[in-house]
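Every protein chain except one is present and positioned as in the full complex.
Read from first to last, the chains carry the letters A and B; within each, the first residue is number 1.
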Amino acid sequence: MSGMDPVSTPDATAEIPLGRSRRRRTAKVVLLMVGFGVLGLLYSGLQPARSSAANSSPAIERGRQLFLQGCASCHGLNGQGGTTAPSLIGVGAAAADFQVGTGRMPLQDHSAQAPPKRNKYSFDQTEEIAAYVGSLGPGPAIPENLNYQSADVAFGGALFRTNCAQCHNFAGSGGALTYGKYAPSLSDATPKEIYEAMITGPESMPVFGDQQITPPQKQAIIKYIRTIKTEPDPGGAGLGRVGPVSETVVAWLVGIGGLVLITMWIGSKA
Amino acid sequence: MTTTSEDKVPAGEVATRKSLKYVDDQLGSASFLKRSMDKVFPDHWSFMLGEIALYSFVILLLTGTYLTLFFHASQQEVIYNGSYAPLRSVQMTDAYASTLHISFDVRGGLLMRQIHHWAALLFTTSIVVHMFRVYFTGAFRKPRTINWHIGTILLILAILEGFAGYSLPDDLLSGTGLRIAYSVAESIPVVGSYVVFFLFGANYPGTDIISRLFIIHVLLVPGIMLALIAAHMMILWHQKHTDFPGPGKTEDVVVGTKFYPTFFLKTNGFFFMVFGMVAALGAFAQINPVWLYGPYNPGQVSAGSQPDWYILFLEGSLRMMPNWETHIFHHTISWNILIPGVIIPGIMFNLIAVYPAIEAWATKDRGYHNLLDRPRDVPVRTGLGVMSLTFYLILVIGGANDVLASTFHWSLQATTWVLRFLLIFLPPAAFKLTKRFCLGLQHHDEALLHHGIETGIIRRLPHGEYIEVEEPVPAVKAAVLASQIGYDLHADHHALGVGGSNGHGPSGPSSNGHGAAQNGVSSAGDATTNAQIRRPVALTERARLKLEAFYLGGRESIPDPQPGDSGSGH
Partner (left out) sequence: MTDSHDPHPDEVSGRPQRRIGRRRPEPATTDLLSRNEQTVDLDNAPPEVDPREDKFGEWQVSALFMLGILATLAFLVAYFAVSIRDNLGLDSNRWLGGSLAVSLFAIGAGMIVWAKKLLPHDKAIQDRHDFHSTPEEEKVAEDTFLAGVDDMGLGKRKILRRTLMGALGLFPLPLIVMLRDLGPLPHRTLLETGWKAGSRLVDLDTKLPVKLGDLSIGGIQTVMPEGFTTPSDFALAPTMLIRFGPGQILSQKEANWGVDDHVAYSKICTHAGCPISLYEQQSHNLLCPCHQSTFDMARDAKVIFGPAARPLPQLRIKVDSQGYLYAAGPYSQPVGPSFWERR
């Protein structure tokens, strides 16, 4: 299976265009930038030189207008970052699309982690903002044409259990991280969002670059997540798919609780 | 036992008589049969909790036997090629593959697996609930202390049995649990690493543990449990069931329904109901979806890795423990595993085992008790029970701290810290509150018995005085209250329920039971007075007196109705 080759071939990258080709050195800086989340104040001094100005495409211009209204108050007029928000230069369109598309940005309040909300922008507006942010500097582009349907689901499952399950739980139900942070549930995540999260590493999430998990392998992971999400729970109610804790609650409330009611019925006078 | 249902058809009757005679000719069982069928069982819903455990065990034997027909207890690596597509072509152990086979390729196999697992949860749950019923009502007292011990051993075996069964499918979740169990055993000083090497047959995980756990799970432990359950039941049968106090109930008789036919029909019906409950759960609530967990791999783990509920207290104590470790003479003692994983459960189970002896020793209660205590009438015991329950519950909740944190978006670390504090401060508070609450209820009972129920109707007497009309307490309730608070209400009332229930036989209120306990108090008082004169009292006796005062003191919060009361220890 050529897709398992961690050293991805140009063909493999071509399947999911990730924007302009980039040199490794640039990639390092870009991915470092991706690592900055909403609380990345410590690292604000590490900004690289500003990249070339946005091109003049009308979509980017509309994105810039939206950016100025909704984002610039924290991220700066040119996306250079501020005291409360990281620089967006070089994070790529994928990061902006993920953050805005899932409603995590614009931020409502400063909690341990930005919660997903309803996206206040339309689909087109989100794309335009992403295009503008993508134009600020080289970074991962929004993945397109995700044809994960033909991917190897079993191998995706193995990769999922090695790389994802430790935080997102065995069924993608989410889990707790340190000090109030958490890995969100994957049940509402679209394939595009999952892909974007893997390549950009939003907030606490590690970055899974294409050299480590190749695009076909990412497709396989998405296929696995989608498969177990859509497959039925053959045993009945899935109980949140969080393991024995919810089973405990059911055993006590329904099991013993129900049987105690039955004993009371048996003991009552006819 | 051979109880054949009576038929109305004479032919059937003849056949029944014939077969009963056949058995009697061989065994001489007629008189035993007659006595058994006439055996009287008291009626109370809480007396059926143990039956849930018994019937769950029967269901476990039935479903478990079915599962062994398909399960391969082997760690042989195979490539899965069954029906479940997301795992096809994945390398896994035969144990896991055969579990998938049962779940997806055997008709009714998944149902049997789920019924088995739900029944296991209900088994352990009902044992614990049953145990607390026995504890809070004082049913463990003489002459039932041996049965309490058997029950304690059964509880421990049930937990071990459950854990062994949970580990058999060799999935990612149970493998993680096994990894922790290995580490707990490995932490035992001096012999730990030898113990685990002999248990697992190699450095973790080895290739033997599943087959060894299998034989432990299907033969060794269930065999011992079967014998102990038989003993538990035979002792119960022999001693007759305890009963709550009430009109016409004394230490010397048992009042209720005869075993045959009423109780027999009801209890058989209840067996079917318990089976129906686990079948319904097995049909509509998914449990242990091993196909989602994936095969065990020592390099993988899932967030929210929890054991089944009966191990959660251990998981919780491991999670809440501070990170203590001692390095001494080139050796390591890892208190961070040893204390929560070995010492705390050891203390807990030993306390359960010795509690009846401690209470009997402290209160000098050597009497026979067939009538139960109402929890409120023994505030200290009830308080201790609630205290232990609180401690245990916090451990259980601690075992789920990450699921709580992620469900309610709390900070994981803060959750753990809060639980650590609660573990230390909540149990004593629970004790104090419970004791006070019990005393308040006693006081309420007393008022009820003396003055009757307040009706809210105000009446004016001819001479102008206003009074509230009070209704007398209904006869049944009055009898219960009277038997609890008792005839010595005016003579020697004491906080620890002084019952008409004390004593076996006609020998006055103070011969044994709490009557004796009460004597104990007065003798405690005497001993204290003596001690002031004659200082050296045996150390154990001094400890006992302290404990006795702990159990029997505490009446200070009830206003004494009789100022002349002089029986108290202090």
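Keep this in mind: a residue touches a chain if its C-beta (ideal position, glycine included) is under 8 Å from a C-beta of that chain, and two chains touch if they have at least 3 such contacts.
Only a predicted model underlies this, so the values are computations on that prediction, with no experimental measurement involved.
Visitor: Which of the chains on display does the removed chain touch in the whole complex?
Guide: For the complete complex, the undisplayed chain touches A, B.
Visitor: Of B:254, B:397 or B:423, which one is in contact with the hidden chain?
Guide: Of the listed residues, the one touching the omitted chain is B:254.
Visitor: Looking at the whole complex, which of B:184, B:290 or B:312 touches the chain that is not displayed?
Guide: Considering all chains, including the one not shown, the answer is B:184.
Visitor: So one chain is hidden, and I want to know which residue out of B:99, B:137 or B:176 touches that hidden chain in the complete assembly.
Guide: B:176
Visitor: Take the complete complex as the reference. Which residues in subunit A touch the chain that isn't displayed?
Guide: Against the missing chain, subunit A presents residues 4-7, 24, 27-28, 31-32, 34-37, 39-40, 43, 46, 155, 158-159, 162-163, 166-167, 175, 177-179, 181, 183, 201, 203-209, 211-212, 217, 231-236, 265-266, 270.
Visitor: Using the touch rule from the top, list residues of subunit B that touch the missing partner.
Guide: Here the touching residues of subunit B are 1, 28, 31-32, 35-36, 38-40, 75, 77, 83-84, 91, 103-108, 110-111, 114-115, 143, 176, 179-180, 182-184, 186-194, 197-208, 234-235, 237-240, 248, 251-258, 261-262, 265-266, 268-277, 279-280, 282-284, 296-305, 315, 318-325, 327, 330-334, 336-337, 340, 368, 370, 401-402, 412-413, 416.
Rule of thumb we're sticking to: only the chains that are shown with their structure count from here on.
Visitor: For subunit A and subunit B, let me know how many angstrom lie between their CA-based centres, rounded off.
Guide: Those two chain centres are 46 Å apart.
Visitor: Name, in rising order, each residue of subunit A that touches subunit B in their complex.
Guide: Counting only subunit A, the residues touching subunit B are 112, 153-154, 157-158, 161-162, 165-171, 173-180, 182-183, 224, 227-228, 231, 233-239, 241-245, 247-248, 250-252, 254-256, 258-260, 262-264, 266-267.
Visitor: Give every residue of subunit B touching subunit A within the complex, in rising order.
Guide: My answer: residues 43-46, 48-49, 52, 85-90, 103-104, 110, 114, 118, 121-122, 125-126, 129, 172-173, 266, 269-270, 273-274, 277-278, 281-289, 292-294, 297, 299-309, 312, 400, 402-403, 405-406, 409-414.
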